[in-house]
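Excluded from the complex is one protein chain; the other protein chains are retained at their positions.
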Amino acid sequence: MTAEETIVSGFQDKFANLAGKIRVARQRRIFIEGVDHLNFSEVFDYAVREPGFSILLTITGLDEGQTLGFIYHMARPDGIILNIKTSVPKERPVLKTVCRTFPGAENYEREVADLLGAVIEGLPEGKRYPLPDDWPAGQYPLRKDWKPETKDEKETQ
Amino acid sequence: MKFTEKVTNWARIKSPWILHFNTGACNACDIEIIAALTPRYDLERFGVQLKGTPRHADVLICSGPVTKQVKSRLRRIYEQMPEPKFVVAVGTCSCSGGVFDGCYSVESGVDKVIPVAAYIPGCPASPKAIIDGVVKLLVSLEEKEEREKR
Partner (left out) sequence: MHKVVIPIGPQHPALKEPESFRVTLQGERIMAFSARLGYNHRGIEKACEERTYTQDVYLAERVCGICSHAHSTCFVQAVEEIAALAVPKRALYIRTLVGELERIHSHLLWLGVAGHEVGFDTLLMYTWRDREIVMDILASLTGNRVNYGINTIGGVRRDITPEQAKYVLAGINKLEERTKYYIQVAKEEVTLIQRLSGVGMLSHEAAIKLGAVGPTARASGVDRDTRRDDPYAAYGELDFKVVTDDHNDVYGRTLVRMGELMESYKMIRQALKKMPDGPITVKAPRKIPAGEAVSRYEAPRGEDVHYVKSNGTERPERVKMRAPTLANMQTVATMLKDRNLADLPIVIAAIDPCFSCTDRLTLVKDLSTRERKVMKWEELHSYSMGWYNAKGIEFSELNKKLKRLMAGRR
């Protein structure tokens, strides 16, 4: 079995509900789609512990329409990247922080909070990133329906 | 050579002190500005000195498309410079926003925030273009002075 196949079967053995959701895109690239946000932490912690994905590259936030999607891009020293995807409803876009495992995740989490409006539970106190301090509340530039004109209109109201 | 003549000419007249400010640029122009001060291009032989504070500067050299974060600081720096003062926009981004024109987080050009006396395009502006631009500015000021005397 290749290293990628070993990793995949590990996940499948441990998490029955991930059946059919794990895809080996190519050598060194694995994607796990649609992980329920309620058991995301379990899947994430397993990925760090067992197959040893000890590096968090970054967190990508996406506007999926009704939901906000998040991809946690993780890596191993042997070069394999595991991309774990989860989604939360836009009306309640709450995620738990992964800062305790990866202190470096702070900036990535602040970024999805600032640009997409995610609410990260457990994030330590700190300055926002990357938007300026006087950026108006409720304006999330990376959302698909956000246009710079909307912000200017709101500012003049 | 006409270029060297022009340059040595104004070098005798003025020795401008410049302040460099990056308003959110990708650093390419900034590196070329600093390269203009290194041995190959050597702006310092024309008396140009890079200063650390706006209160000693004649010329403010700006790079970058002016991000919203930096806008108020740019204005403040300009206000702190003593008269007469001139602003040079280095690089396409500070002239018009460059590739970032239209992005939500930028003003798209230094002249949207403070008055600009000279525009040096290029992505990035090469050290030669920077020297040329600064010389043109100073020659034009000198000529203006002459006209006003008459």
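Lettered A and B in written order, each chain numbered from 1.
In this text, a residue touches a chain if its C-beta (ideal position, glycine included) is under 8 Å from a C-beta of that chain, and two chains touch if they have at least 3 such contacts.
Predicted model, so just to flag it, every value in this text is computed and none were measured.
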Q: Sort through B:Glu32, B:Asp58 or B:Asp111 and give me the one touching the missing partner chain.
A: B:Glu32
Q. Tell me, which residues in chain B touch the chain that this view leaves out?
A. 20-22, 24-32, 34-35, 38-40, 52-53, 63, 65, 67, 69-70, 72-73, 76, 98-100, 102-106, 123-124, 126
Q | Hidden partner interface residues of chain A, rising order | A | 25-26, 28-29, 31, 54-58, 60, 62, 71, 73, 75, 77-79, 81, 83, 102-104, 106-108, 115, 126-133, 141-142
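By our rule, only the chains that are shown with their structure count from here on.
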Q: Averaging only over C-alpha atoms, locate the centres of chain A and chain B and give their separation in whole Å.
A: 42
Q) Can you list the chain A residues touching chain B in their complex? A) 131-132, 141, 148, 151
(Q) Using the touch definition from the top, list the residues of chain B that touch chain A in their complex. (A) 67-69, 102, 104-105
